[in-house]
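Excluded from the complex is one protein chain; the other protein chains are retained at their positions.
Chain nomenclature is as follows: A, B and C, assigned in order of appearance, with residue numbering initiated at 1 for each chain independently.
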């Protein structure tokens, strides 16, 4: 990154901030909100909120199977959202985009159907699933459940001391018994951006299906599923300026066509007889019941918003913020960053531990509470990634995370806030 | 019902209609919207739409695990919605209310965990699951999948010629091998209100778990899970004036505590180690990942709206509309009602087939299309209940369905519309 | 207006008095297609004069039994008028042209020289929910013809 770029914002943050109503509010005793918790869930621009209100106020109806005007309008909006998402991730086929309720459901979907599938994809005794030690619980527990149910084995890649994947034993861990490799693109706790190419290559060499948890990358960098080379990619609306209640599973059509269904019900069927049923073609095969229609519309609006900013610009802006934050936080006395400390291959989240003389480590809960009083919202705890905390021998971390609306001034406020925390608890 | 009541609306429909922005719009060539498709999905009052916009504009954050002000506000709103739903269905314990994405997921949840459970609940060879021939596909396919996966048997209760459950062989069908009985409270295609007491009694006599699909009753009549006596009750937000993307599973705490988890991920865990995990207490055990937070808030607002009207009044109003509709439709030449023709034990949906001299039956698609041109929205097709169509030897039906905002004038418009349909296609 | 653009008089005529309806014997293949969305069903038989001719084989007869809306019924009737007597390649070309018309979202008029009565379906293409109805019997025709040809190839190979 050139000096030029660190000074020039890749996006006009002040204008962007005006789109987010919540950024106008104050918290506590009239403190302006400094929202540094976007990795947990991002805020929503007016455009997204209004797209959904407008949908309900003017176009709502159940989708598909209707010949009336509202049903056609709602269907066009819902399926239009699928087109937008497909374009956003450069999916070769819109039917490969399946709406779920969140990333977690998307990952459970894959884990479940691979558990139920027959040869060659199905899991059974002797088969191995590989994950990593930096996965979010939502990419750990579904695989624990599936391997337990199928008698297959769960293995994982470990972490280096500096917060990156330890790939030194990649070829042993991803061995010839491996049928699935499921790995996070960007860690939500460490901020690490993982080198997926090597993992995908090795996994495909042994014939394994590759699942990528893109929950923390889809909101922050250009995501091209064709370049990525994975077989499944999961992400979630609420972290990418979109609404709650919606997520996405992208999967290769050949696989989706062949794998068994997940949830059963209306819309996912072909012909239903009491004795047995046939299933609809994708994407409907994996969309049982009334889907999150308004939420798809909202996600479509979020994708429009991000696309208008340009994902390259978003990535550049956030890289600038992360660089600045690493620099400033690194200079705070008693602050230890958990995870990579260089801005290269670093996502929009930074975890740390704060200590103060005479007391030692201040527990993240206390850090977060005192920051909150100053209007600064960070997340504290294990961030649904307990194995990372265990790996680094820490009970929890304080995490600051960023989005398109984050400013350098907010990083400054955080640093000032941390100094206040130290004064507050200092002996 | 007294003559008095048929004349006096139990609710002030004109005032109610002002709360639903979509009812102000026109369709096609400026026709006022006559929305008779509420069984597919109801419209939403301003109060629900605004509760969600307000949530996003002022309070959004991920819930639980946060010490900052927004996280506390969002958590209080989300958990407050659970309290509202619990009160709405008179649940003995708020932790028995589990949020899902829709009814279909709620039913799949139960079917899946009963498939995975050990003794005494788990399904296996020799065990029987009983459903009925009038179930929605969402209460058929999950049981087909589970019985197929576990090698258990699926049986069902049939229908009488007049559109009610045939209970003459109840004791044979629900036999001592029966472990689950899953039955719809109100049929979405026939409008039949089922006599659940006898079914629940028989099921419990043989030790079976009872699941009730209340998707079409929760929006229309007072639902008291304690009176109902079932073990699980499923319903869906979008049919009860609430948003898409949210449903509810109520279940007895003893059962929910004992049964295995459904989806794995963040929030549903206790302690996660790479080697294995423990699970959170209910309701969180069954709420993996970021939940539909704004949608829960919206559902809470819908429940407030219905409660303010009074569910007794809602039921009375709809009974009045259904009675009027049965009377008027019954008098249309060439119209045959599919399902019960008396207003007693009749939900807010009426299916029918229309014929015209010289041509015979007009296909529901054609009926719906011509009604649409007059601004009248009905649903046509099999209504995700194909076995009912097969049972009555019909390809599909036209269905008119009602809600709190439905007026007699709209029924009149439908009847006029049907006369126009006959003229249009008549030889 | 909108409605009349879909329900052209010509469509209603075919609907009220369908051509070539009923199942007839002497056929190379029979298929059963359904549209689960609305419950439309068609059973359709194709009779080719000489399967060994491949795409040059003449369609001697198309017979069908169906249940469904006016659009799907009329479409089947028009189809039989159009393809009986043509060879397979010609019939497939008509099918292509019809498919294109149906996917035009109301933009195309259809070439009357190729599509004859079927140009009346141009208005249907504006109603996404009904396009499938119009295409049902055409999909069945394509499938049945392919099966009839495949079967003859198979027979040859077996000999």
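In this section, a contact is a pair of C-beta atoms (placed from the backbone, for glycine too) under 8 Å apart; a residue touches a chain by one contact, two chains touch by 3 or more.
Bear in mind the structure is a predicted one, so any value in this text is a computation, not a measurement.
Enquirer: Which shown chains does the chain we cannot see touch?
Expert: A, B
Enquirer: Decide which residue listed in B:110, B:200, B:225 or B:280 touches the omitted chain of the complex.
Expert: Touches the omitted chain: B:280.
Enquirer: If the hidden chain were put back, which of A:50, A:83, A:166 or A:373 would touch it?
Expert: The one listed residue touching the chain not shown is A:373.
Enquirer: Touch as defined at the start, partner being the missing chain; which of A:25, A:94, A:328 or A:365 qualifies?
Expert: A:365
Enquirer: If the hidden chain were put back, which residues of chain A would touch it?
Expert: For chain A, the residues touching the absent chain are 28-29, 358-359, 363-366, 369-370, 373, 380-382, 386, 389, 395-396, 424-425, 427.
Enquirer: On chain B, where is the contact patch with the chain that was removed from view?
Expert: Chain B touches the chain not shown through residues 64-67, 71-72, 75-76, 269-271, 280.
The working rule: only the chains that are shown with their structure count from here on.
Enquirer: Would you mind checking which chain's mean C-alpha position lies nearest the centre of all protein C-alpha atoms?
Expert: The chain sitting closest to the overall C-alpha centre is B.
Enquirer: Report the inter-chain centroid distance for chain B and chain C in whole angstrom, where each centroid is the mean of the CA atoms.
Expert: Roughly 39 Å, centre to centre.
Enquirer: Express in whole angstrom the distance between the two chain centres, defined as the mean CA positions of chain A and chain B.
Expert: Going by mean C-alpha positions, chain A sits 32 Å from chain B.
Enquirer: Could you state the distance in Å from the CA-based centre of chain A to that of chain C?
Expert: That pair's centroid distance is 47 Å.
Enquirer: Among all residues of chain A, which ones touch two or more of the remaining chains?
Expert: 65-67, 71, 269, 271
Enquirer: Mind pulling the chain C residues that touch 2 or more other chains?
Expert: In chain C, the residues touching two or more other chains are 36-38, 127, 130.
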